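Read through the structure below, which is laid out as C-alpha cells, and then see the notes.
Here the complex is missing one protein chain, while the rest keep their positions.
As written, the chain order gives the labels A and B, with residue 1 at the start of each chain.
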Amino acid sequence: MQALLSMIRKEFQQLRQDRKMIPAMIVGPVIQLIVLGFAANLDVNHIPLVLVDQDRTPASRALVDRFTGSGYFDLVGSEETAQTIEPWLVEGKAQIALVIPSSYGEDLAAGRPPKVQAIADGTDSNSSGLGLGYVSQIVSGEGAELVAAKRPLLEKTIGKPVGELELVPRVWYNPDLRSRWFYVPAVLAMVLMLVTMILPSMAVVKEKEIGTLEQLIVTPLRPWQIILGKLTPFVVVGMLDLCLITGLVTGLFKVPLRGSFLLLVALTFLFLMTTLGLGLLVSSLVRTQQQAMGFCVYVLMVPMIYLSGLIFPIENMPHGFQVASTVIPVRYYANILRGIFLKGAGIDVLWPDALALLIIGTTVLTLASLRFRKSLD
Amino acid sequence: MSPRKLWSVAWKELIQSARDPLSLGMLLGVPCMMLLLYGYALSFDVRHIRLAVQDNDKSVASRDLIASFVNSTYFDLVATPPPGTDLEKLTARRTAKAVLVIPERTAENLAAGRTAQVQLLLDGSDSNMAATILGYANALVAAANVTRLTEAGGKIALAPIDFEPRVWYNPDLDSTHFLVPGLIGFILMLTAVLSTALSVVREKERGTMEQIRVTSLKPGELIVGKTLPYLGISLSATVLILLAARFLFGVAVTGSYLHLFAATLIYLIGALGFGLLISSMVDTQAMAFQAGSLASMLPAIFLSGFIFPLRSMPWPLQWISYAVPARYFNVVLRGVILKGAGLESYPRDVGFLLLYATVVLVLAYVRLSRKEV
Partner (left out) sequence: MDNKAIEADRLVKRFGAFVAVDDVTLDVREGEVFGLLGSNGAGKSTLIRMFCGLLTPTSGKGLVLGLDIGRQSEAIRRRIGYMTQRFSLYDDLTVRQNLDFYSGVYGLRGKERGDRIAWAIKMANLGGKESLVTRSLPGGWKQRLALACAVLHRPQVVFLDEPTGGVDPISRRRFWTLIDEMSGEGVTLIVTTHYLDEAERCDRIALMHAGRLLAVGTVPEMKQVFAGRAILEVHCPRFLEAQEHLDRESWVLEASVFGDRLHVVVTDAQDGRRRILELLEREGNTPAAIERIVPSLEDVFIHSIEQDDLSSGKADHSGKKERS
C-alpha cells in the first residue's frame, strides 16, 4: 500500500514538475470545448445565393421575398441569364443560383405549374444538400400557400369542406433542435479519450524509453501497483475535466443536465476503464512515445470517434460498420452522455450501455495487464 | 546551404522513419483509412429512420398515411405500440427515433371536412437528424393534403410550383467528392505538423540535437534537411488519397495536376514550418503532441469548412478561421479537383497560403537559430 502511494505521489510530482502539462490537460480541453461548442454546428444558414429573375413580376418578387425573409439565404448578386452564373459558383462567391423563368407569373395565373430551377455547387455536398432542401421547402411553401388560397373557391364550387391533415410535431429533449446540444456532450468523450488514453500510454512508454520501468520492476512493486500508480493521476485529471466541462457545458452553452451528475460520474468511471485499458495496451505494443501517440490517435481515436455515433449517426452506416461499432466503448458512452444530459435517463434505461462498458473495460484491462507483464520480458 | 550536408540530415531522417515501420505505416495508411471511413461509413444522409406507429384510428385514411411514410423509404416501421404505452421510454431506450400517433376519429374528422391532427413525437437529441425527419414528415403530410384537394377539386386548376434542383460538379451530392479535398488538407496538416514537431523534439529529448548543433550544420540546413523527408512522405500520402479517391470512389481530378501540386506544396511548406515552430517552443514529445494537435488538427477539422460550414459560425470563430490555412487550401483544392478551375481563380486564397508559409518559416528560422534548443 505504501509502495503504491509512493508511486502515485511520484506521478503527481512529475505532472507538477512539467509546467506545461497541467495547462495542456486543463486549458486544452476548455479550448476544445469552446471551439467545438461554437463551431460544431451543422445547421446551415446565410447560404450565399445568386438570383436570376427573368420574370420580374409581383409573383416572382413574392417568391424572392420568401427566400430573403427565410434567414437561410443571403442574396449576394443577380444575373440576367443563367449562362453567366458559372463564375459565381466556381469561385465560391455563391453556393446556390435560383433561376425563375420568364413565364413564371403567366403560368401561375393560368393555373399551370411553373418551373423554378436551383443550381447548387455540389462540391460542398453537405451544405448544398441542406441548401437545396431549404429551397425545396420555400418553393413548396409558396406553392402550398398559392393552393391554399384557392381552397375557399374550391370548397364553394364542390359545395362542401375538404378535410385536412395537420402534423403536430412534438420534439423531446431538444425542442429547438439545437445541434450544439448534440455535439457539446461529445466533447467530453473526446477530451476524456485524450487525457485517459493517449497521455497515459505515452507516460508509460516514457518510462520504458528512459529505463526507469526496469528499475521499478526490480523493486517490490507488483505490476498492478505500477499500472495503478501510473494511471491514477490521469483518472484524477480526467475527473477534474469531467467536472470542468460539465460546468461549462451547462453554464456557457446552456445545455441542460437533466439526469443525475452522480450517475454520470459513476458511468464515466466505467468508460475510463476502457480508455485506460486501451492506452495501456498500446503502451505494451510500442517502443517510442511517438509511436504510442500515432497509434492512439490514428488507429484508435479517429475511428472510434467516427464510428461511435458521436458525430455521424450509426443508423446511416452500412451493416458491417454498424456491427463493428458494437465493440467501440465510445458508442456506449455517447449514449450515456446524451441520455443523462438531454434525456434525464437513469440507470433503468442506461444499464445495457453500462453493462457493455463494464464488459469491454474488464476485457481490455485484463488483456492489457497480461500484455504489460509479458512485454517486460 | 550545402546540398551534401542537407542530404545527410534528410537521409538520416528518412532512415529513422523507415526503421519505424509502425509510424511510417500510420503516416501513409491512415489517410486511406480515413477516406474509406468517410467514403463508406459516414454520411449525414438520413435513411432507415426507426419509426414506431400508434394507430388509434385503424381506418383506411390512417393506413394510407402510414403506408405513405413506409413507402417513402425514409422510415422503417419498428414497432406498433398499443394504446397506453409509455412512448417516451421508446425513444429514451432508442428503440425508435420517432413515433407517429394517429388519434381516434381521424378518418371521421377528415370526411366531415375538419382538420385532423396527427402527432409526431421526435427524439431531438440528434438535432440534425431530427430536423431532417421533421422535413420528411411535413412533406409527406403536405403531399397527402394536396392529393386530397386535387381529388376533390374537379375542374378548378391547382398549381403548386414545380421545383427542379440541379447540382453542378457533383450531381449526386456524393459526400466523398466533397470530403476528398478536405481530407487531404486535414491529413497533410496533421502528418506534417505532428511528425516534424515530434521528430525535432525527440532529438531534443535524446540530446542528439546538441550533437547536431556542434557540427558545422547551419540552422537553415538543419531545418530544410529535417523537413524534406516529411514533405516527401506527406506528398506520397496525397498521391495515395487521390488514387484511392479515383479508383474506389470515382472522384477524378478535373483540373490541372500541376496546379494541384503547386497548391499542395505551398500548403505543406506552411504546415511543416508550423511544426518546426511548435518544436522550438516545447521540450517534450507529449507537449509537442498536445500543442500540435490543438493548434493544427482541431482548426483543420473544425475551422476549415471541412465538415462544418463556416458561415453558420459565430463571428469570432469566423475571424479565427481566417488564420487557418486549411480554410484556403480547401477552397483551392475543391476548385482544382472538382470544378476544374485553375489557381488563377483563387488569387486571394493562394496569396494567403504563400503569406502563411513565409511568416511561419521565418518565425521558425528565427527561433531555432537564436535559441539554445
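Everything below uses one rule, namely that a residue touches a chain if its C-beta (ideal position, glycine included) is under 8 Å from a C-beta of that chain, and two chains touch if they have at least 3 such contacts.
Here the structure is a predicted model, which is why all the values come from computation and not from measurement.
Though it is not drawn, the left-out chain touches A in the full complex.
Contact with the chain not shown here comes from a single listed residue; of A:84, A:215 or A:326, that residue is A:215.
For subunit A, the list of residues touching the undisplayed chain reads 2-3, 5-7, 9-10, 13-14, 17-18, 210-212, 214-222, 376-377.
Throughout what follows, only the chains that are shown with their structure count from here on.
The touching residues of subunit A, when paired with subunit B in their complex, are 18, 20-21, 24, 28, 31-32, 35-36, 38-48, 63, 89-92, 107-108, 110-129, 132-133, 135-137, 139-140, 142-144, 146-147, 150-151, 153-155, 157-158, 160-175, 177-179, 181-182, 198-199, 202-203, 206, 286, 288-291, 293-295, 297-299, 302-303, 306-307, 311-313, 315-318, 321, 335, 338-339, 342-343, 345, 349. Only residues 20, 22-23, 26-27, 30, 33-34, 37, 40-50, 65, 88-89, 91-94, 97, 109-131, 134-135, 137-139, 141-142, 144-146, 148-149, 152-175, 177-178, 181, 194, 198-199, 202, 282-287, 289-291, 293-294, 298-299, 302-303, 305, 307-309, 311-314, 316-317, 331, 334-335, 338-339, 341, 345-346 of subunit B touch subunit A when the two sit together in their complex.
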